[in-house]
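Input: a single structure, listed below in structure tokens.
Heads up, one of the protein chains got dropped from this complex, but the rest are sitting where they should.
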Amino acid sequence: MSKQGYGLVILIGIILAVLTVIEYYMGLWHFGAALLMLVAALKAILVVYFFMHVSRLWKTEEEH
Amino acid sequence: MQLTSLGLVRGIIGYFVGLVVGMAVVMISRLALGMSAWDQEAGWVGGIIFATIGFMLAVGSMTDWLKWTRGVETPFHHGPPVGKPAWTRYFSVDYNHKVIGIQYGVTGFLLLLIGGSFALVFRAELADSGISFLQPGTYNTFLSMHAWVALASILLGVGGMANYLVPLMIGAEDMAFPRLNAFAYWINVPAIITLMISMLFGWDSGWTAYPPLSLRGPVGYQMVFWAIFSIGLSSILGSLNLIVTMLTMRPKGMTLFRMPIFCWAILATSIIQLTATQLIGLAFLMLSFERTLGMPFFNPLYNALGENIGGQPLLFQHLFWFYSHPAVYVFVLPGLGIISELLPVFARKPLFGYRWIALSSLAIALVGFLVWGHHMFTSGYGEYLRVVFMISTLLVAVPTGVKFFSWLGTLWGGRLTFPTPMLFTLGAISVFLIGGLSGPILATAATDLFLHDSYFVVGHFHATIFGGFVFPFFAAIYYWYPKITGRMYNEMLGKIHFWLMTPGFWVMSLAQMTAGTMGMRRRIADYDPALGVEPVHMLITIAGFVIAFSILLMIYNLFTSAEVGALAGNNPWRSRSPEWQIPSPVPEHSYAQPIAVVGEPYDYGLAGSTYVAMAGAGDD
Partner (left out) sequence: MTAITTGVHAVAAHHEAHDDYAVQLRRNRLGLWLFFISEAFLFGGLLATRFYLWGDTRPELDQAIGLIVTSVLLLSSVSMRLAETAMEKGNRQLFSIFILLTAFLGLVFLGGVVIFEWGLIPALYQGHLTPWGDKYGAVVFAMTGMHALHVVSGIVFIFIVWNLARKGHFSPQRHWGVESCAIYWHYVDVVWIFFYPALYLIGNAVHLSH
């Protein structure tokens, strides 16, 4: 049973914050919709994988 | 016994209390904001939302969940309610999937009768030209109500078959989430009440409720929007439950490709219901908000410079058909699954191409997401889209063809017997063939431009729905009737039902298509006798009444046979499916011991093959 520590959560939070700032400036400089949605998708994948621990769906040995 | 001890009665009281409270809340809020107290749009929307919640609370479908929020454990109670007659459980919240399946099925059947009677009313009007007794506005209401009531009946009928059969077929004790299952059934009931109230005010656009017409018509639209929203919620929650049940509760040895074929059909159906339903919910919600608050999603709005700063009517059609086309596969896939399920039993032969059938259901479901634009060939959207949607639509014929050839392959060389369920199965194939062959004509943009909104579409649609749902549904009712009641239906009456209904339907469907090619429009109350369609209309009306009469025979048969029918025994059809290896009617806990699957499901007539091993019975 691997438990993510508080540190990893903070780290992912910082990465998400950085991506949000990048996104903001991309918006100011009129990057296209596709690129902005790509960054959004990247953020969503980070949240889904690290925060929502989607892999628990197919890992059965763990218990919570 | 107190009448209010029935959940249904409490729910209806809760509905009307909620309606009054909701309207009062809206009126008080409006007064607080300095507006006039009564606005019928806002008043009814608030009323309906509160009424639906009131019903669900009063019927008791949320009681356990509310206890959970306070940390109270809620153990299951099995069997009929204590100190009350056994029949009362069908009128109250009950968590047994067999009870819920019957509730779904009976409610669906009742709606089929109501929706069918609406059709008889306006068919009588159409029998000859000129307005006889239905004024155009009332005619439109009946026509539109016929559609949604019948569609709701199909959704409930599908839910009935799925809820009753899927856990039994995979040897599960119940559904994965029994409370959610009950909730998903009961939310239909306030929705139906709301839908019926809409008739008091009328609505006249046909079931598609296209704006701008649906934004201008009477307040009855609001009830339709919210009723369909609730029924959609039921679809979503029910299909979620079914998917989890099928993916996690199969017995030892039952791989996905050893599931009964009906379960594959339900899996494909559930994928559509889980996802696409959200879009019609959203579209109707947006219509409701545009009517109530004036949010311009669909109505154009021009500023002083002549720019459109409002919405676009075509957006609605996209959102609407993104659900409503796949929804047609929701209606027919379970029925096609029933056909595949029943044919091997009555042909005493293995199902031809099991894997191909299983995957064709999934293929139809997935391709179904890409074809919605074929309903919009004449809408004025980009012309290149016509080609795209034409090709994707014609692709649907491939997996559907797989099914037809599999059915033929199963029948070929079989030792056929023809009891009523088998007759209805074969009738379903014949009717679905009519519907299927008229499909490509409408899928081809060039021909659709001429046939769009004509009676040809009506004929095509009813043939697919009768072939894909009504006939297989009736086959399923006759087939599983002995398992549900423990008694056989009257075979003679069943056969009369079939021989009245099937030719009746052939005539009706082909005549509708004929009327369409002669120039009959789809939704009008009157027509020009110079078109020459009057005799055709008379024929359709007569055929419609014949079908209605045959269904009355069925009801009589089902009611009387429950009392006087011969005892059926465990397995009158010599089926291999697990639900036929246990007593009829099915006991409260379906399977005394967990079952195990040791072979292929449809190896009928193969010596020494076994599908399920029932624990305890394996020794002899």
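By letter and in written order, the chains are A and B; residue numbering begins at 1 in each of them.
Convention: a contact is a pair of C-beta atoms (placed from the backbone, for glycine too) under 8 Å apart; a residue touches a chain by one contact, two chains touch by 3 or more.
For clarity, every value in this text was computed on a predicted model and none was experimentally measured.
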Residue of B:F16, B:F91, B:F201 or B:F289 in touch with the missing chain, whole complex considered: B:F289
Residue, one of B:A150, B:I236 or B:A525, that touches the chain absent here: B:I236
Those residues of subunit A which, in the complete complex, touch the missing chain: 3-6, 9-10, 12-13, 16-17, 20, 23-24, 26-27, 30, 33, 36-37, 39-40, 43-44, 47-48, 50-54, 56-57, 60, 63-64
Where the unshown chain meets subunit B, residue by residue: 69, 71, 176-177, 180, 236, 240-241, 243-244, 247-249, 274-279, 281-283, 286, 289-290, 293-297, 301, 303-305, 307, 309-312, 315, 318-319, 322
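Rule of thumb we're sticking to: only the chains that are shown with their structure count from here on.
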Distance from the mean Cα position of subunit B to that of subunit A, given in whole angstrom: 40
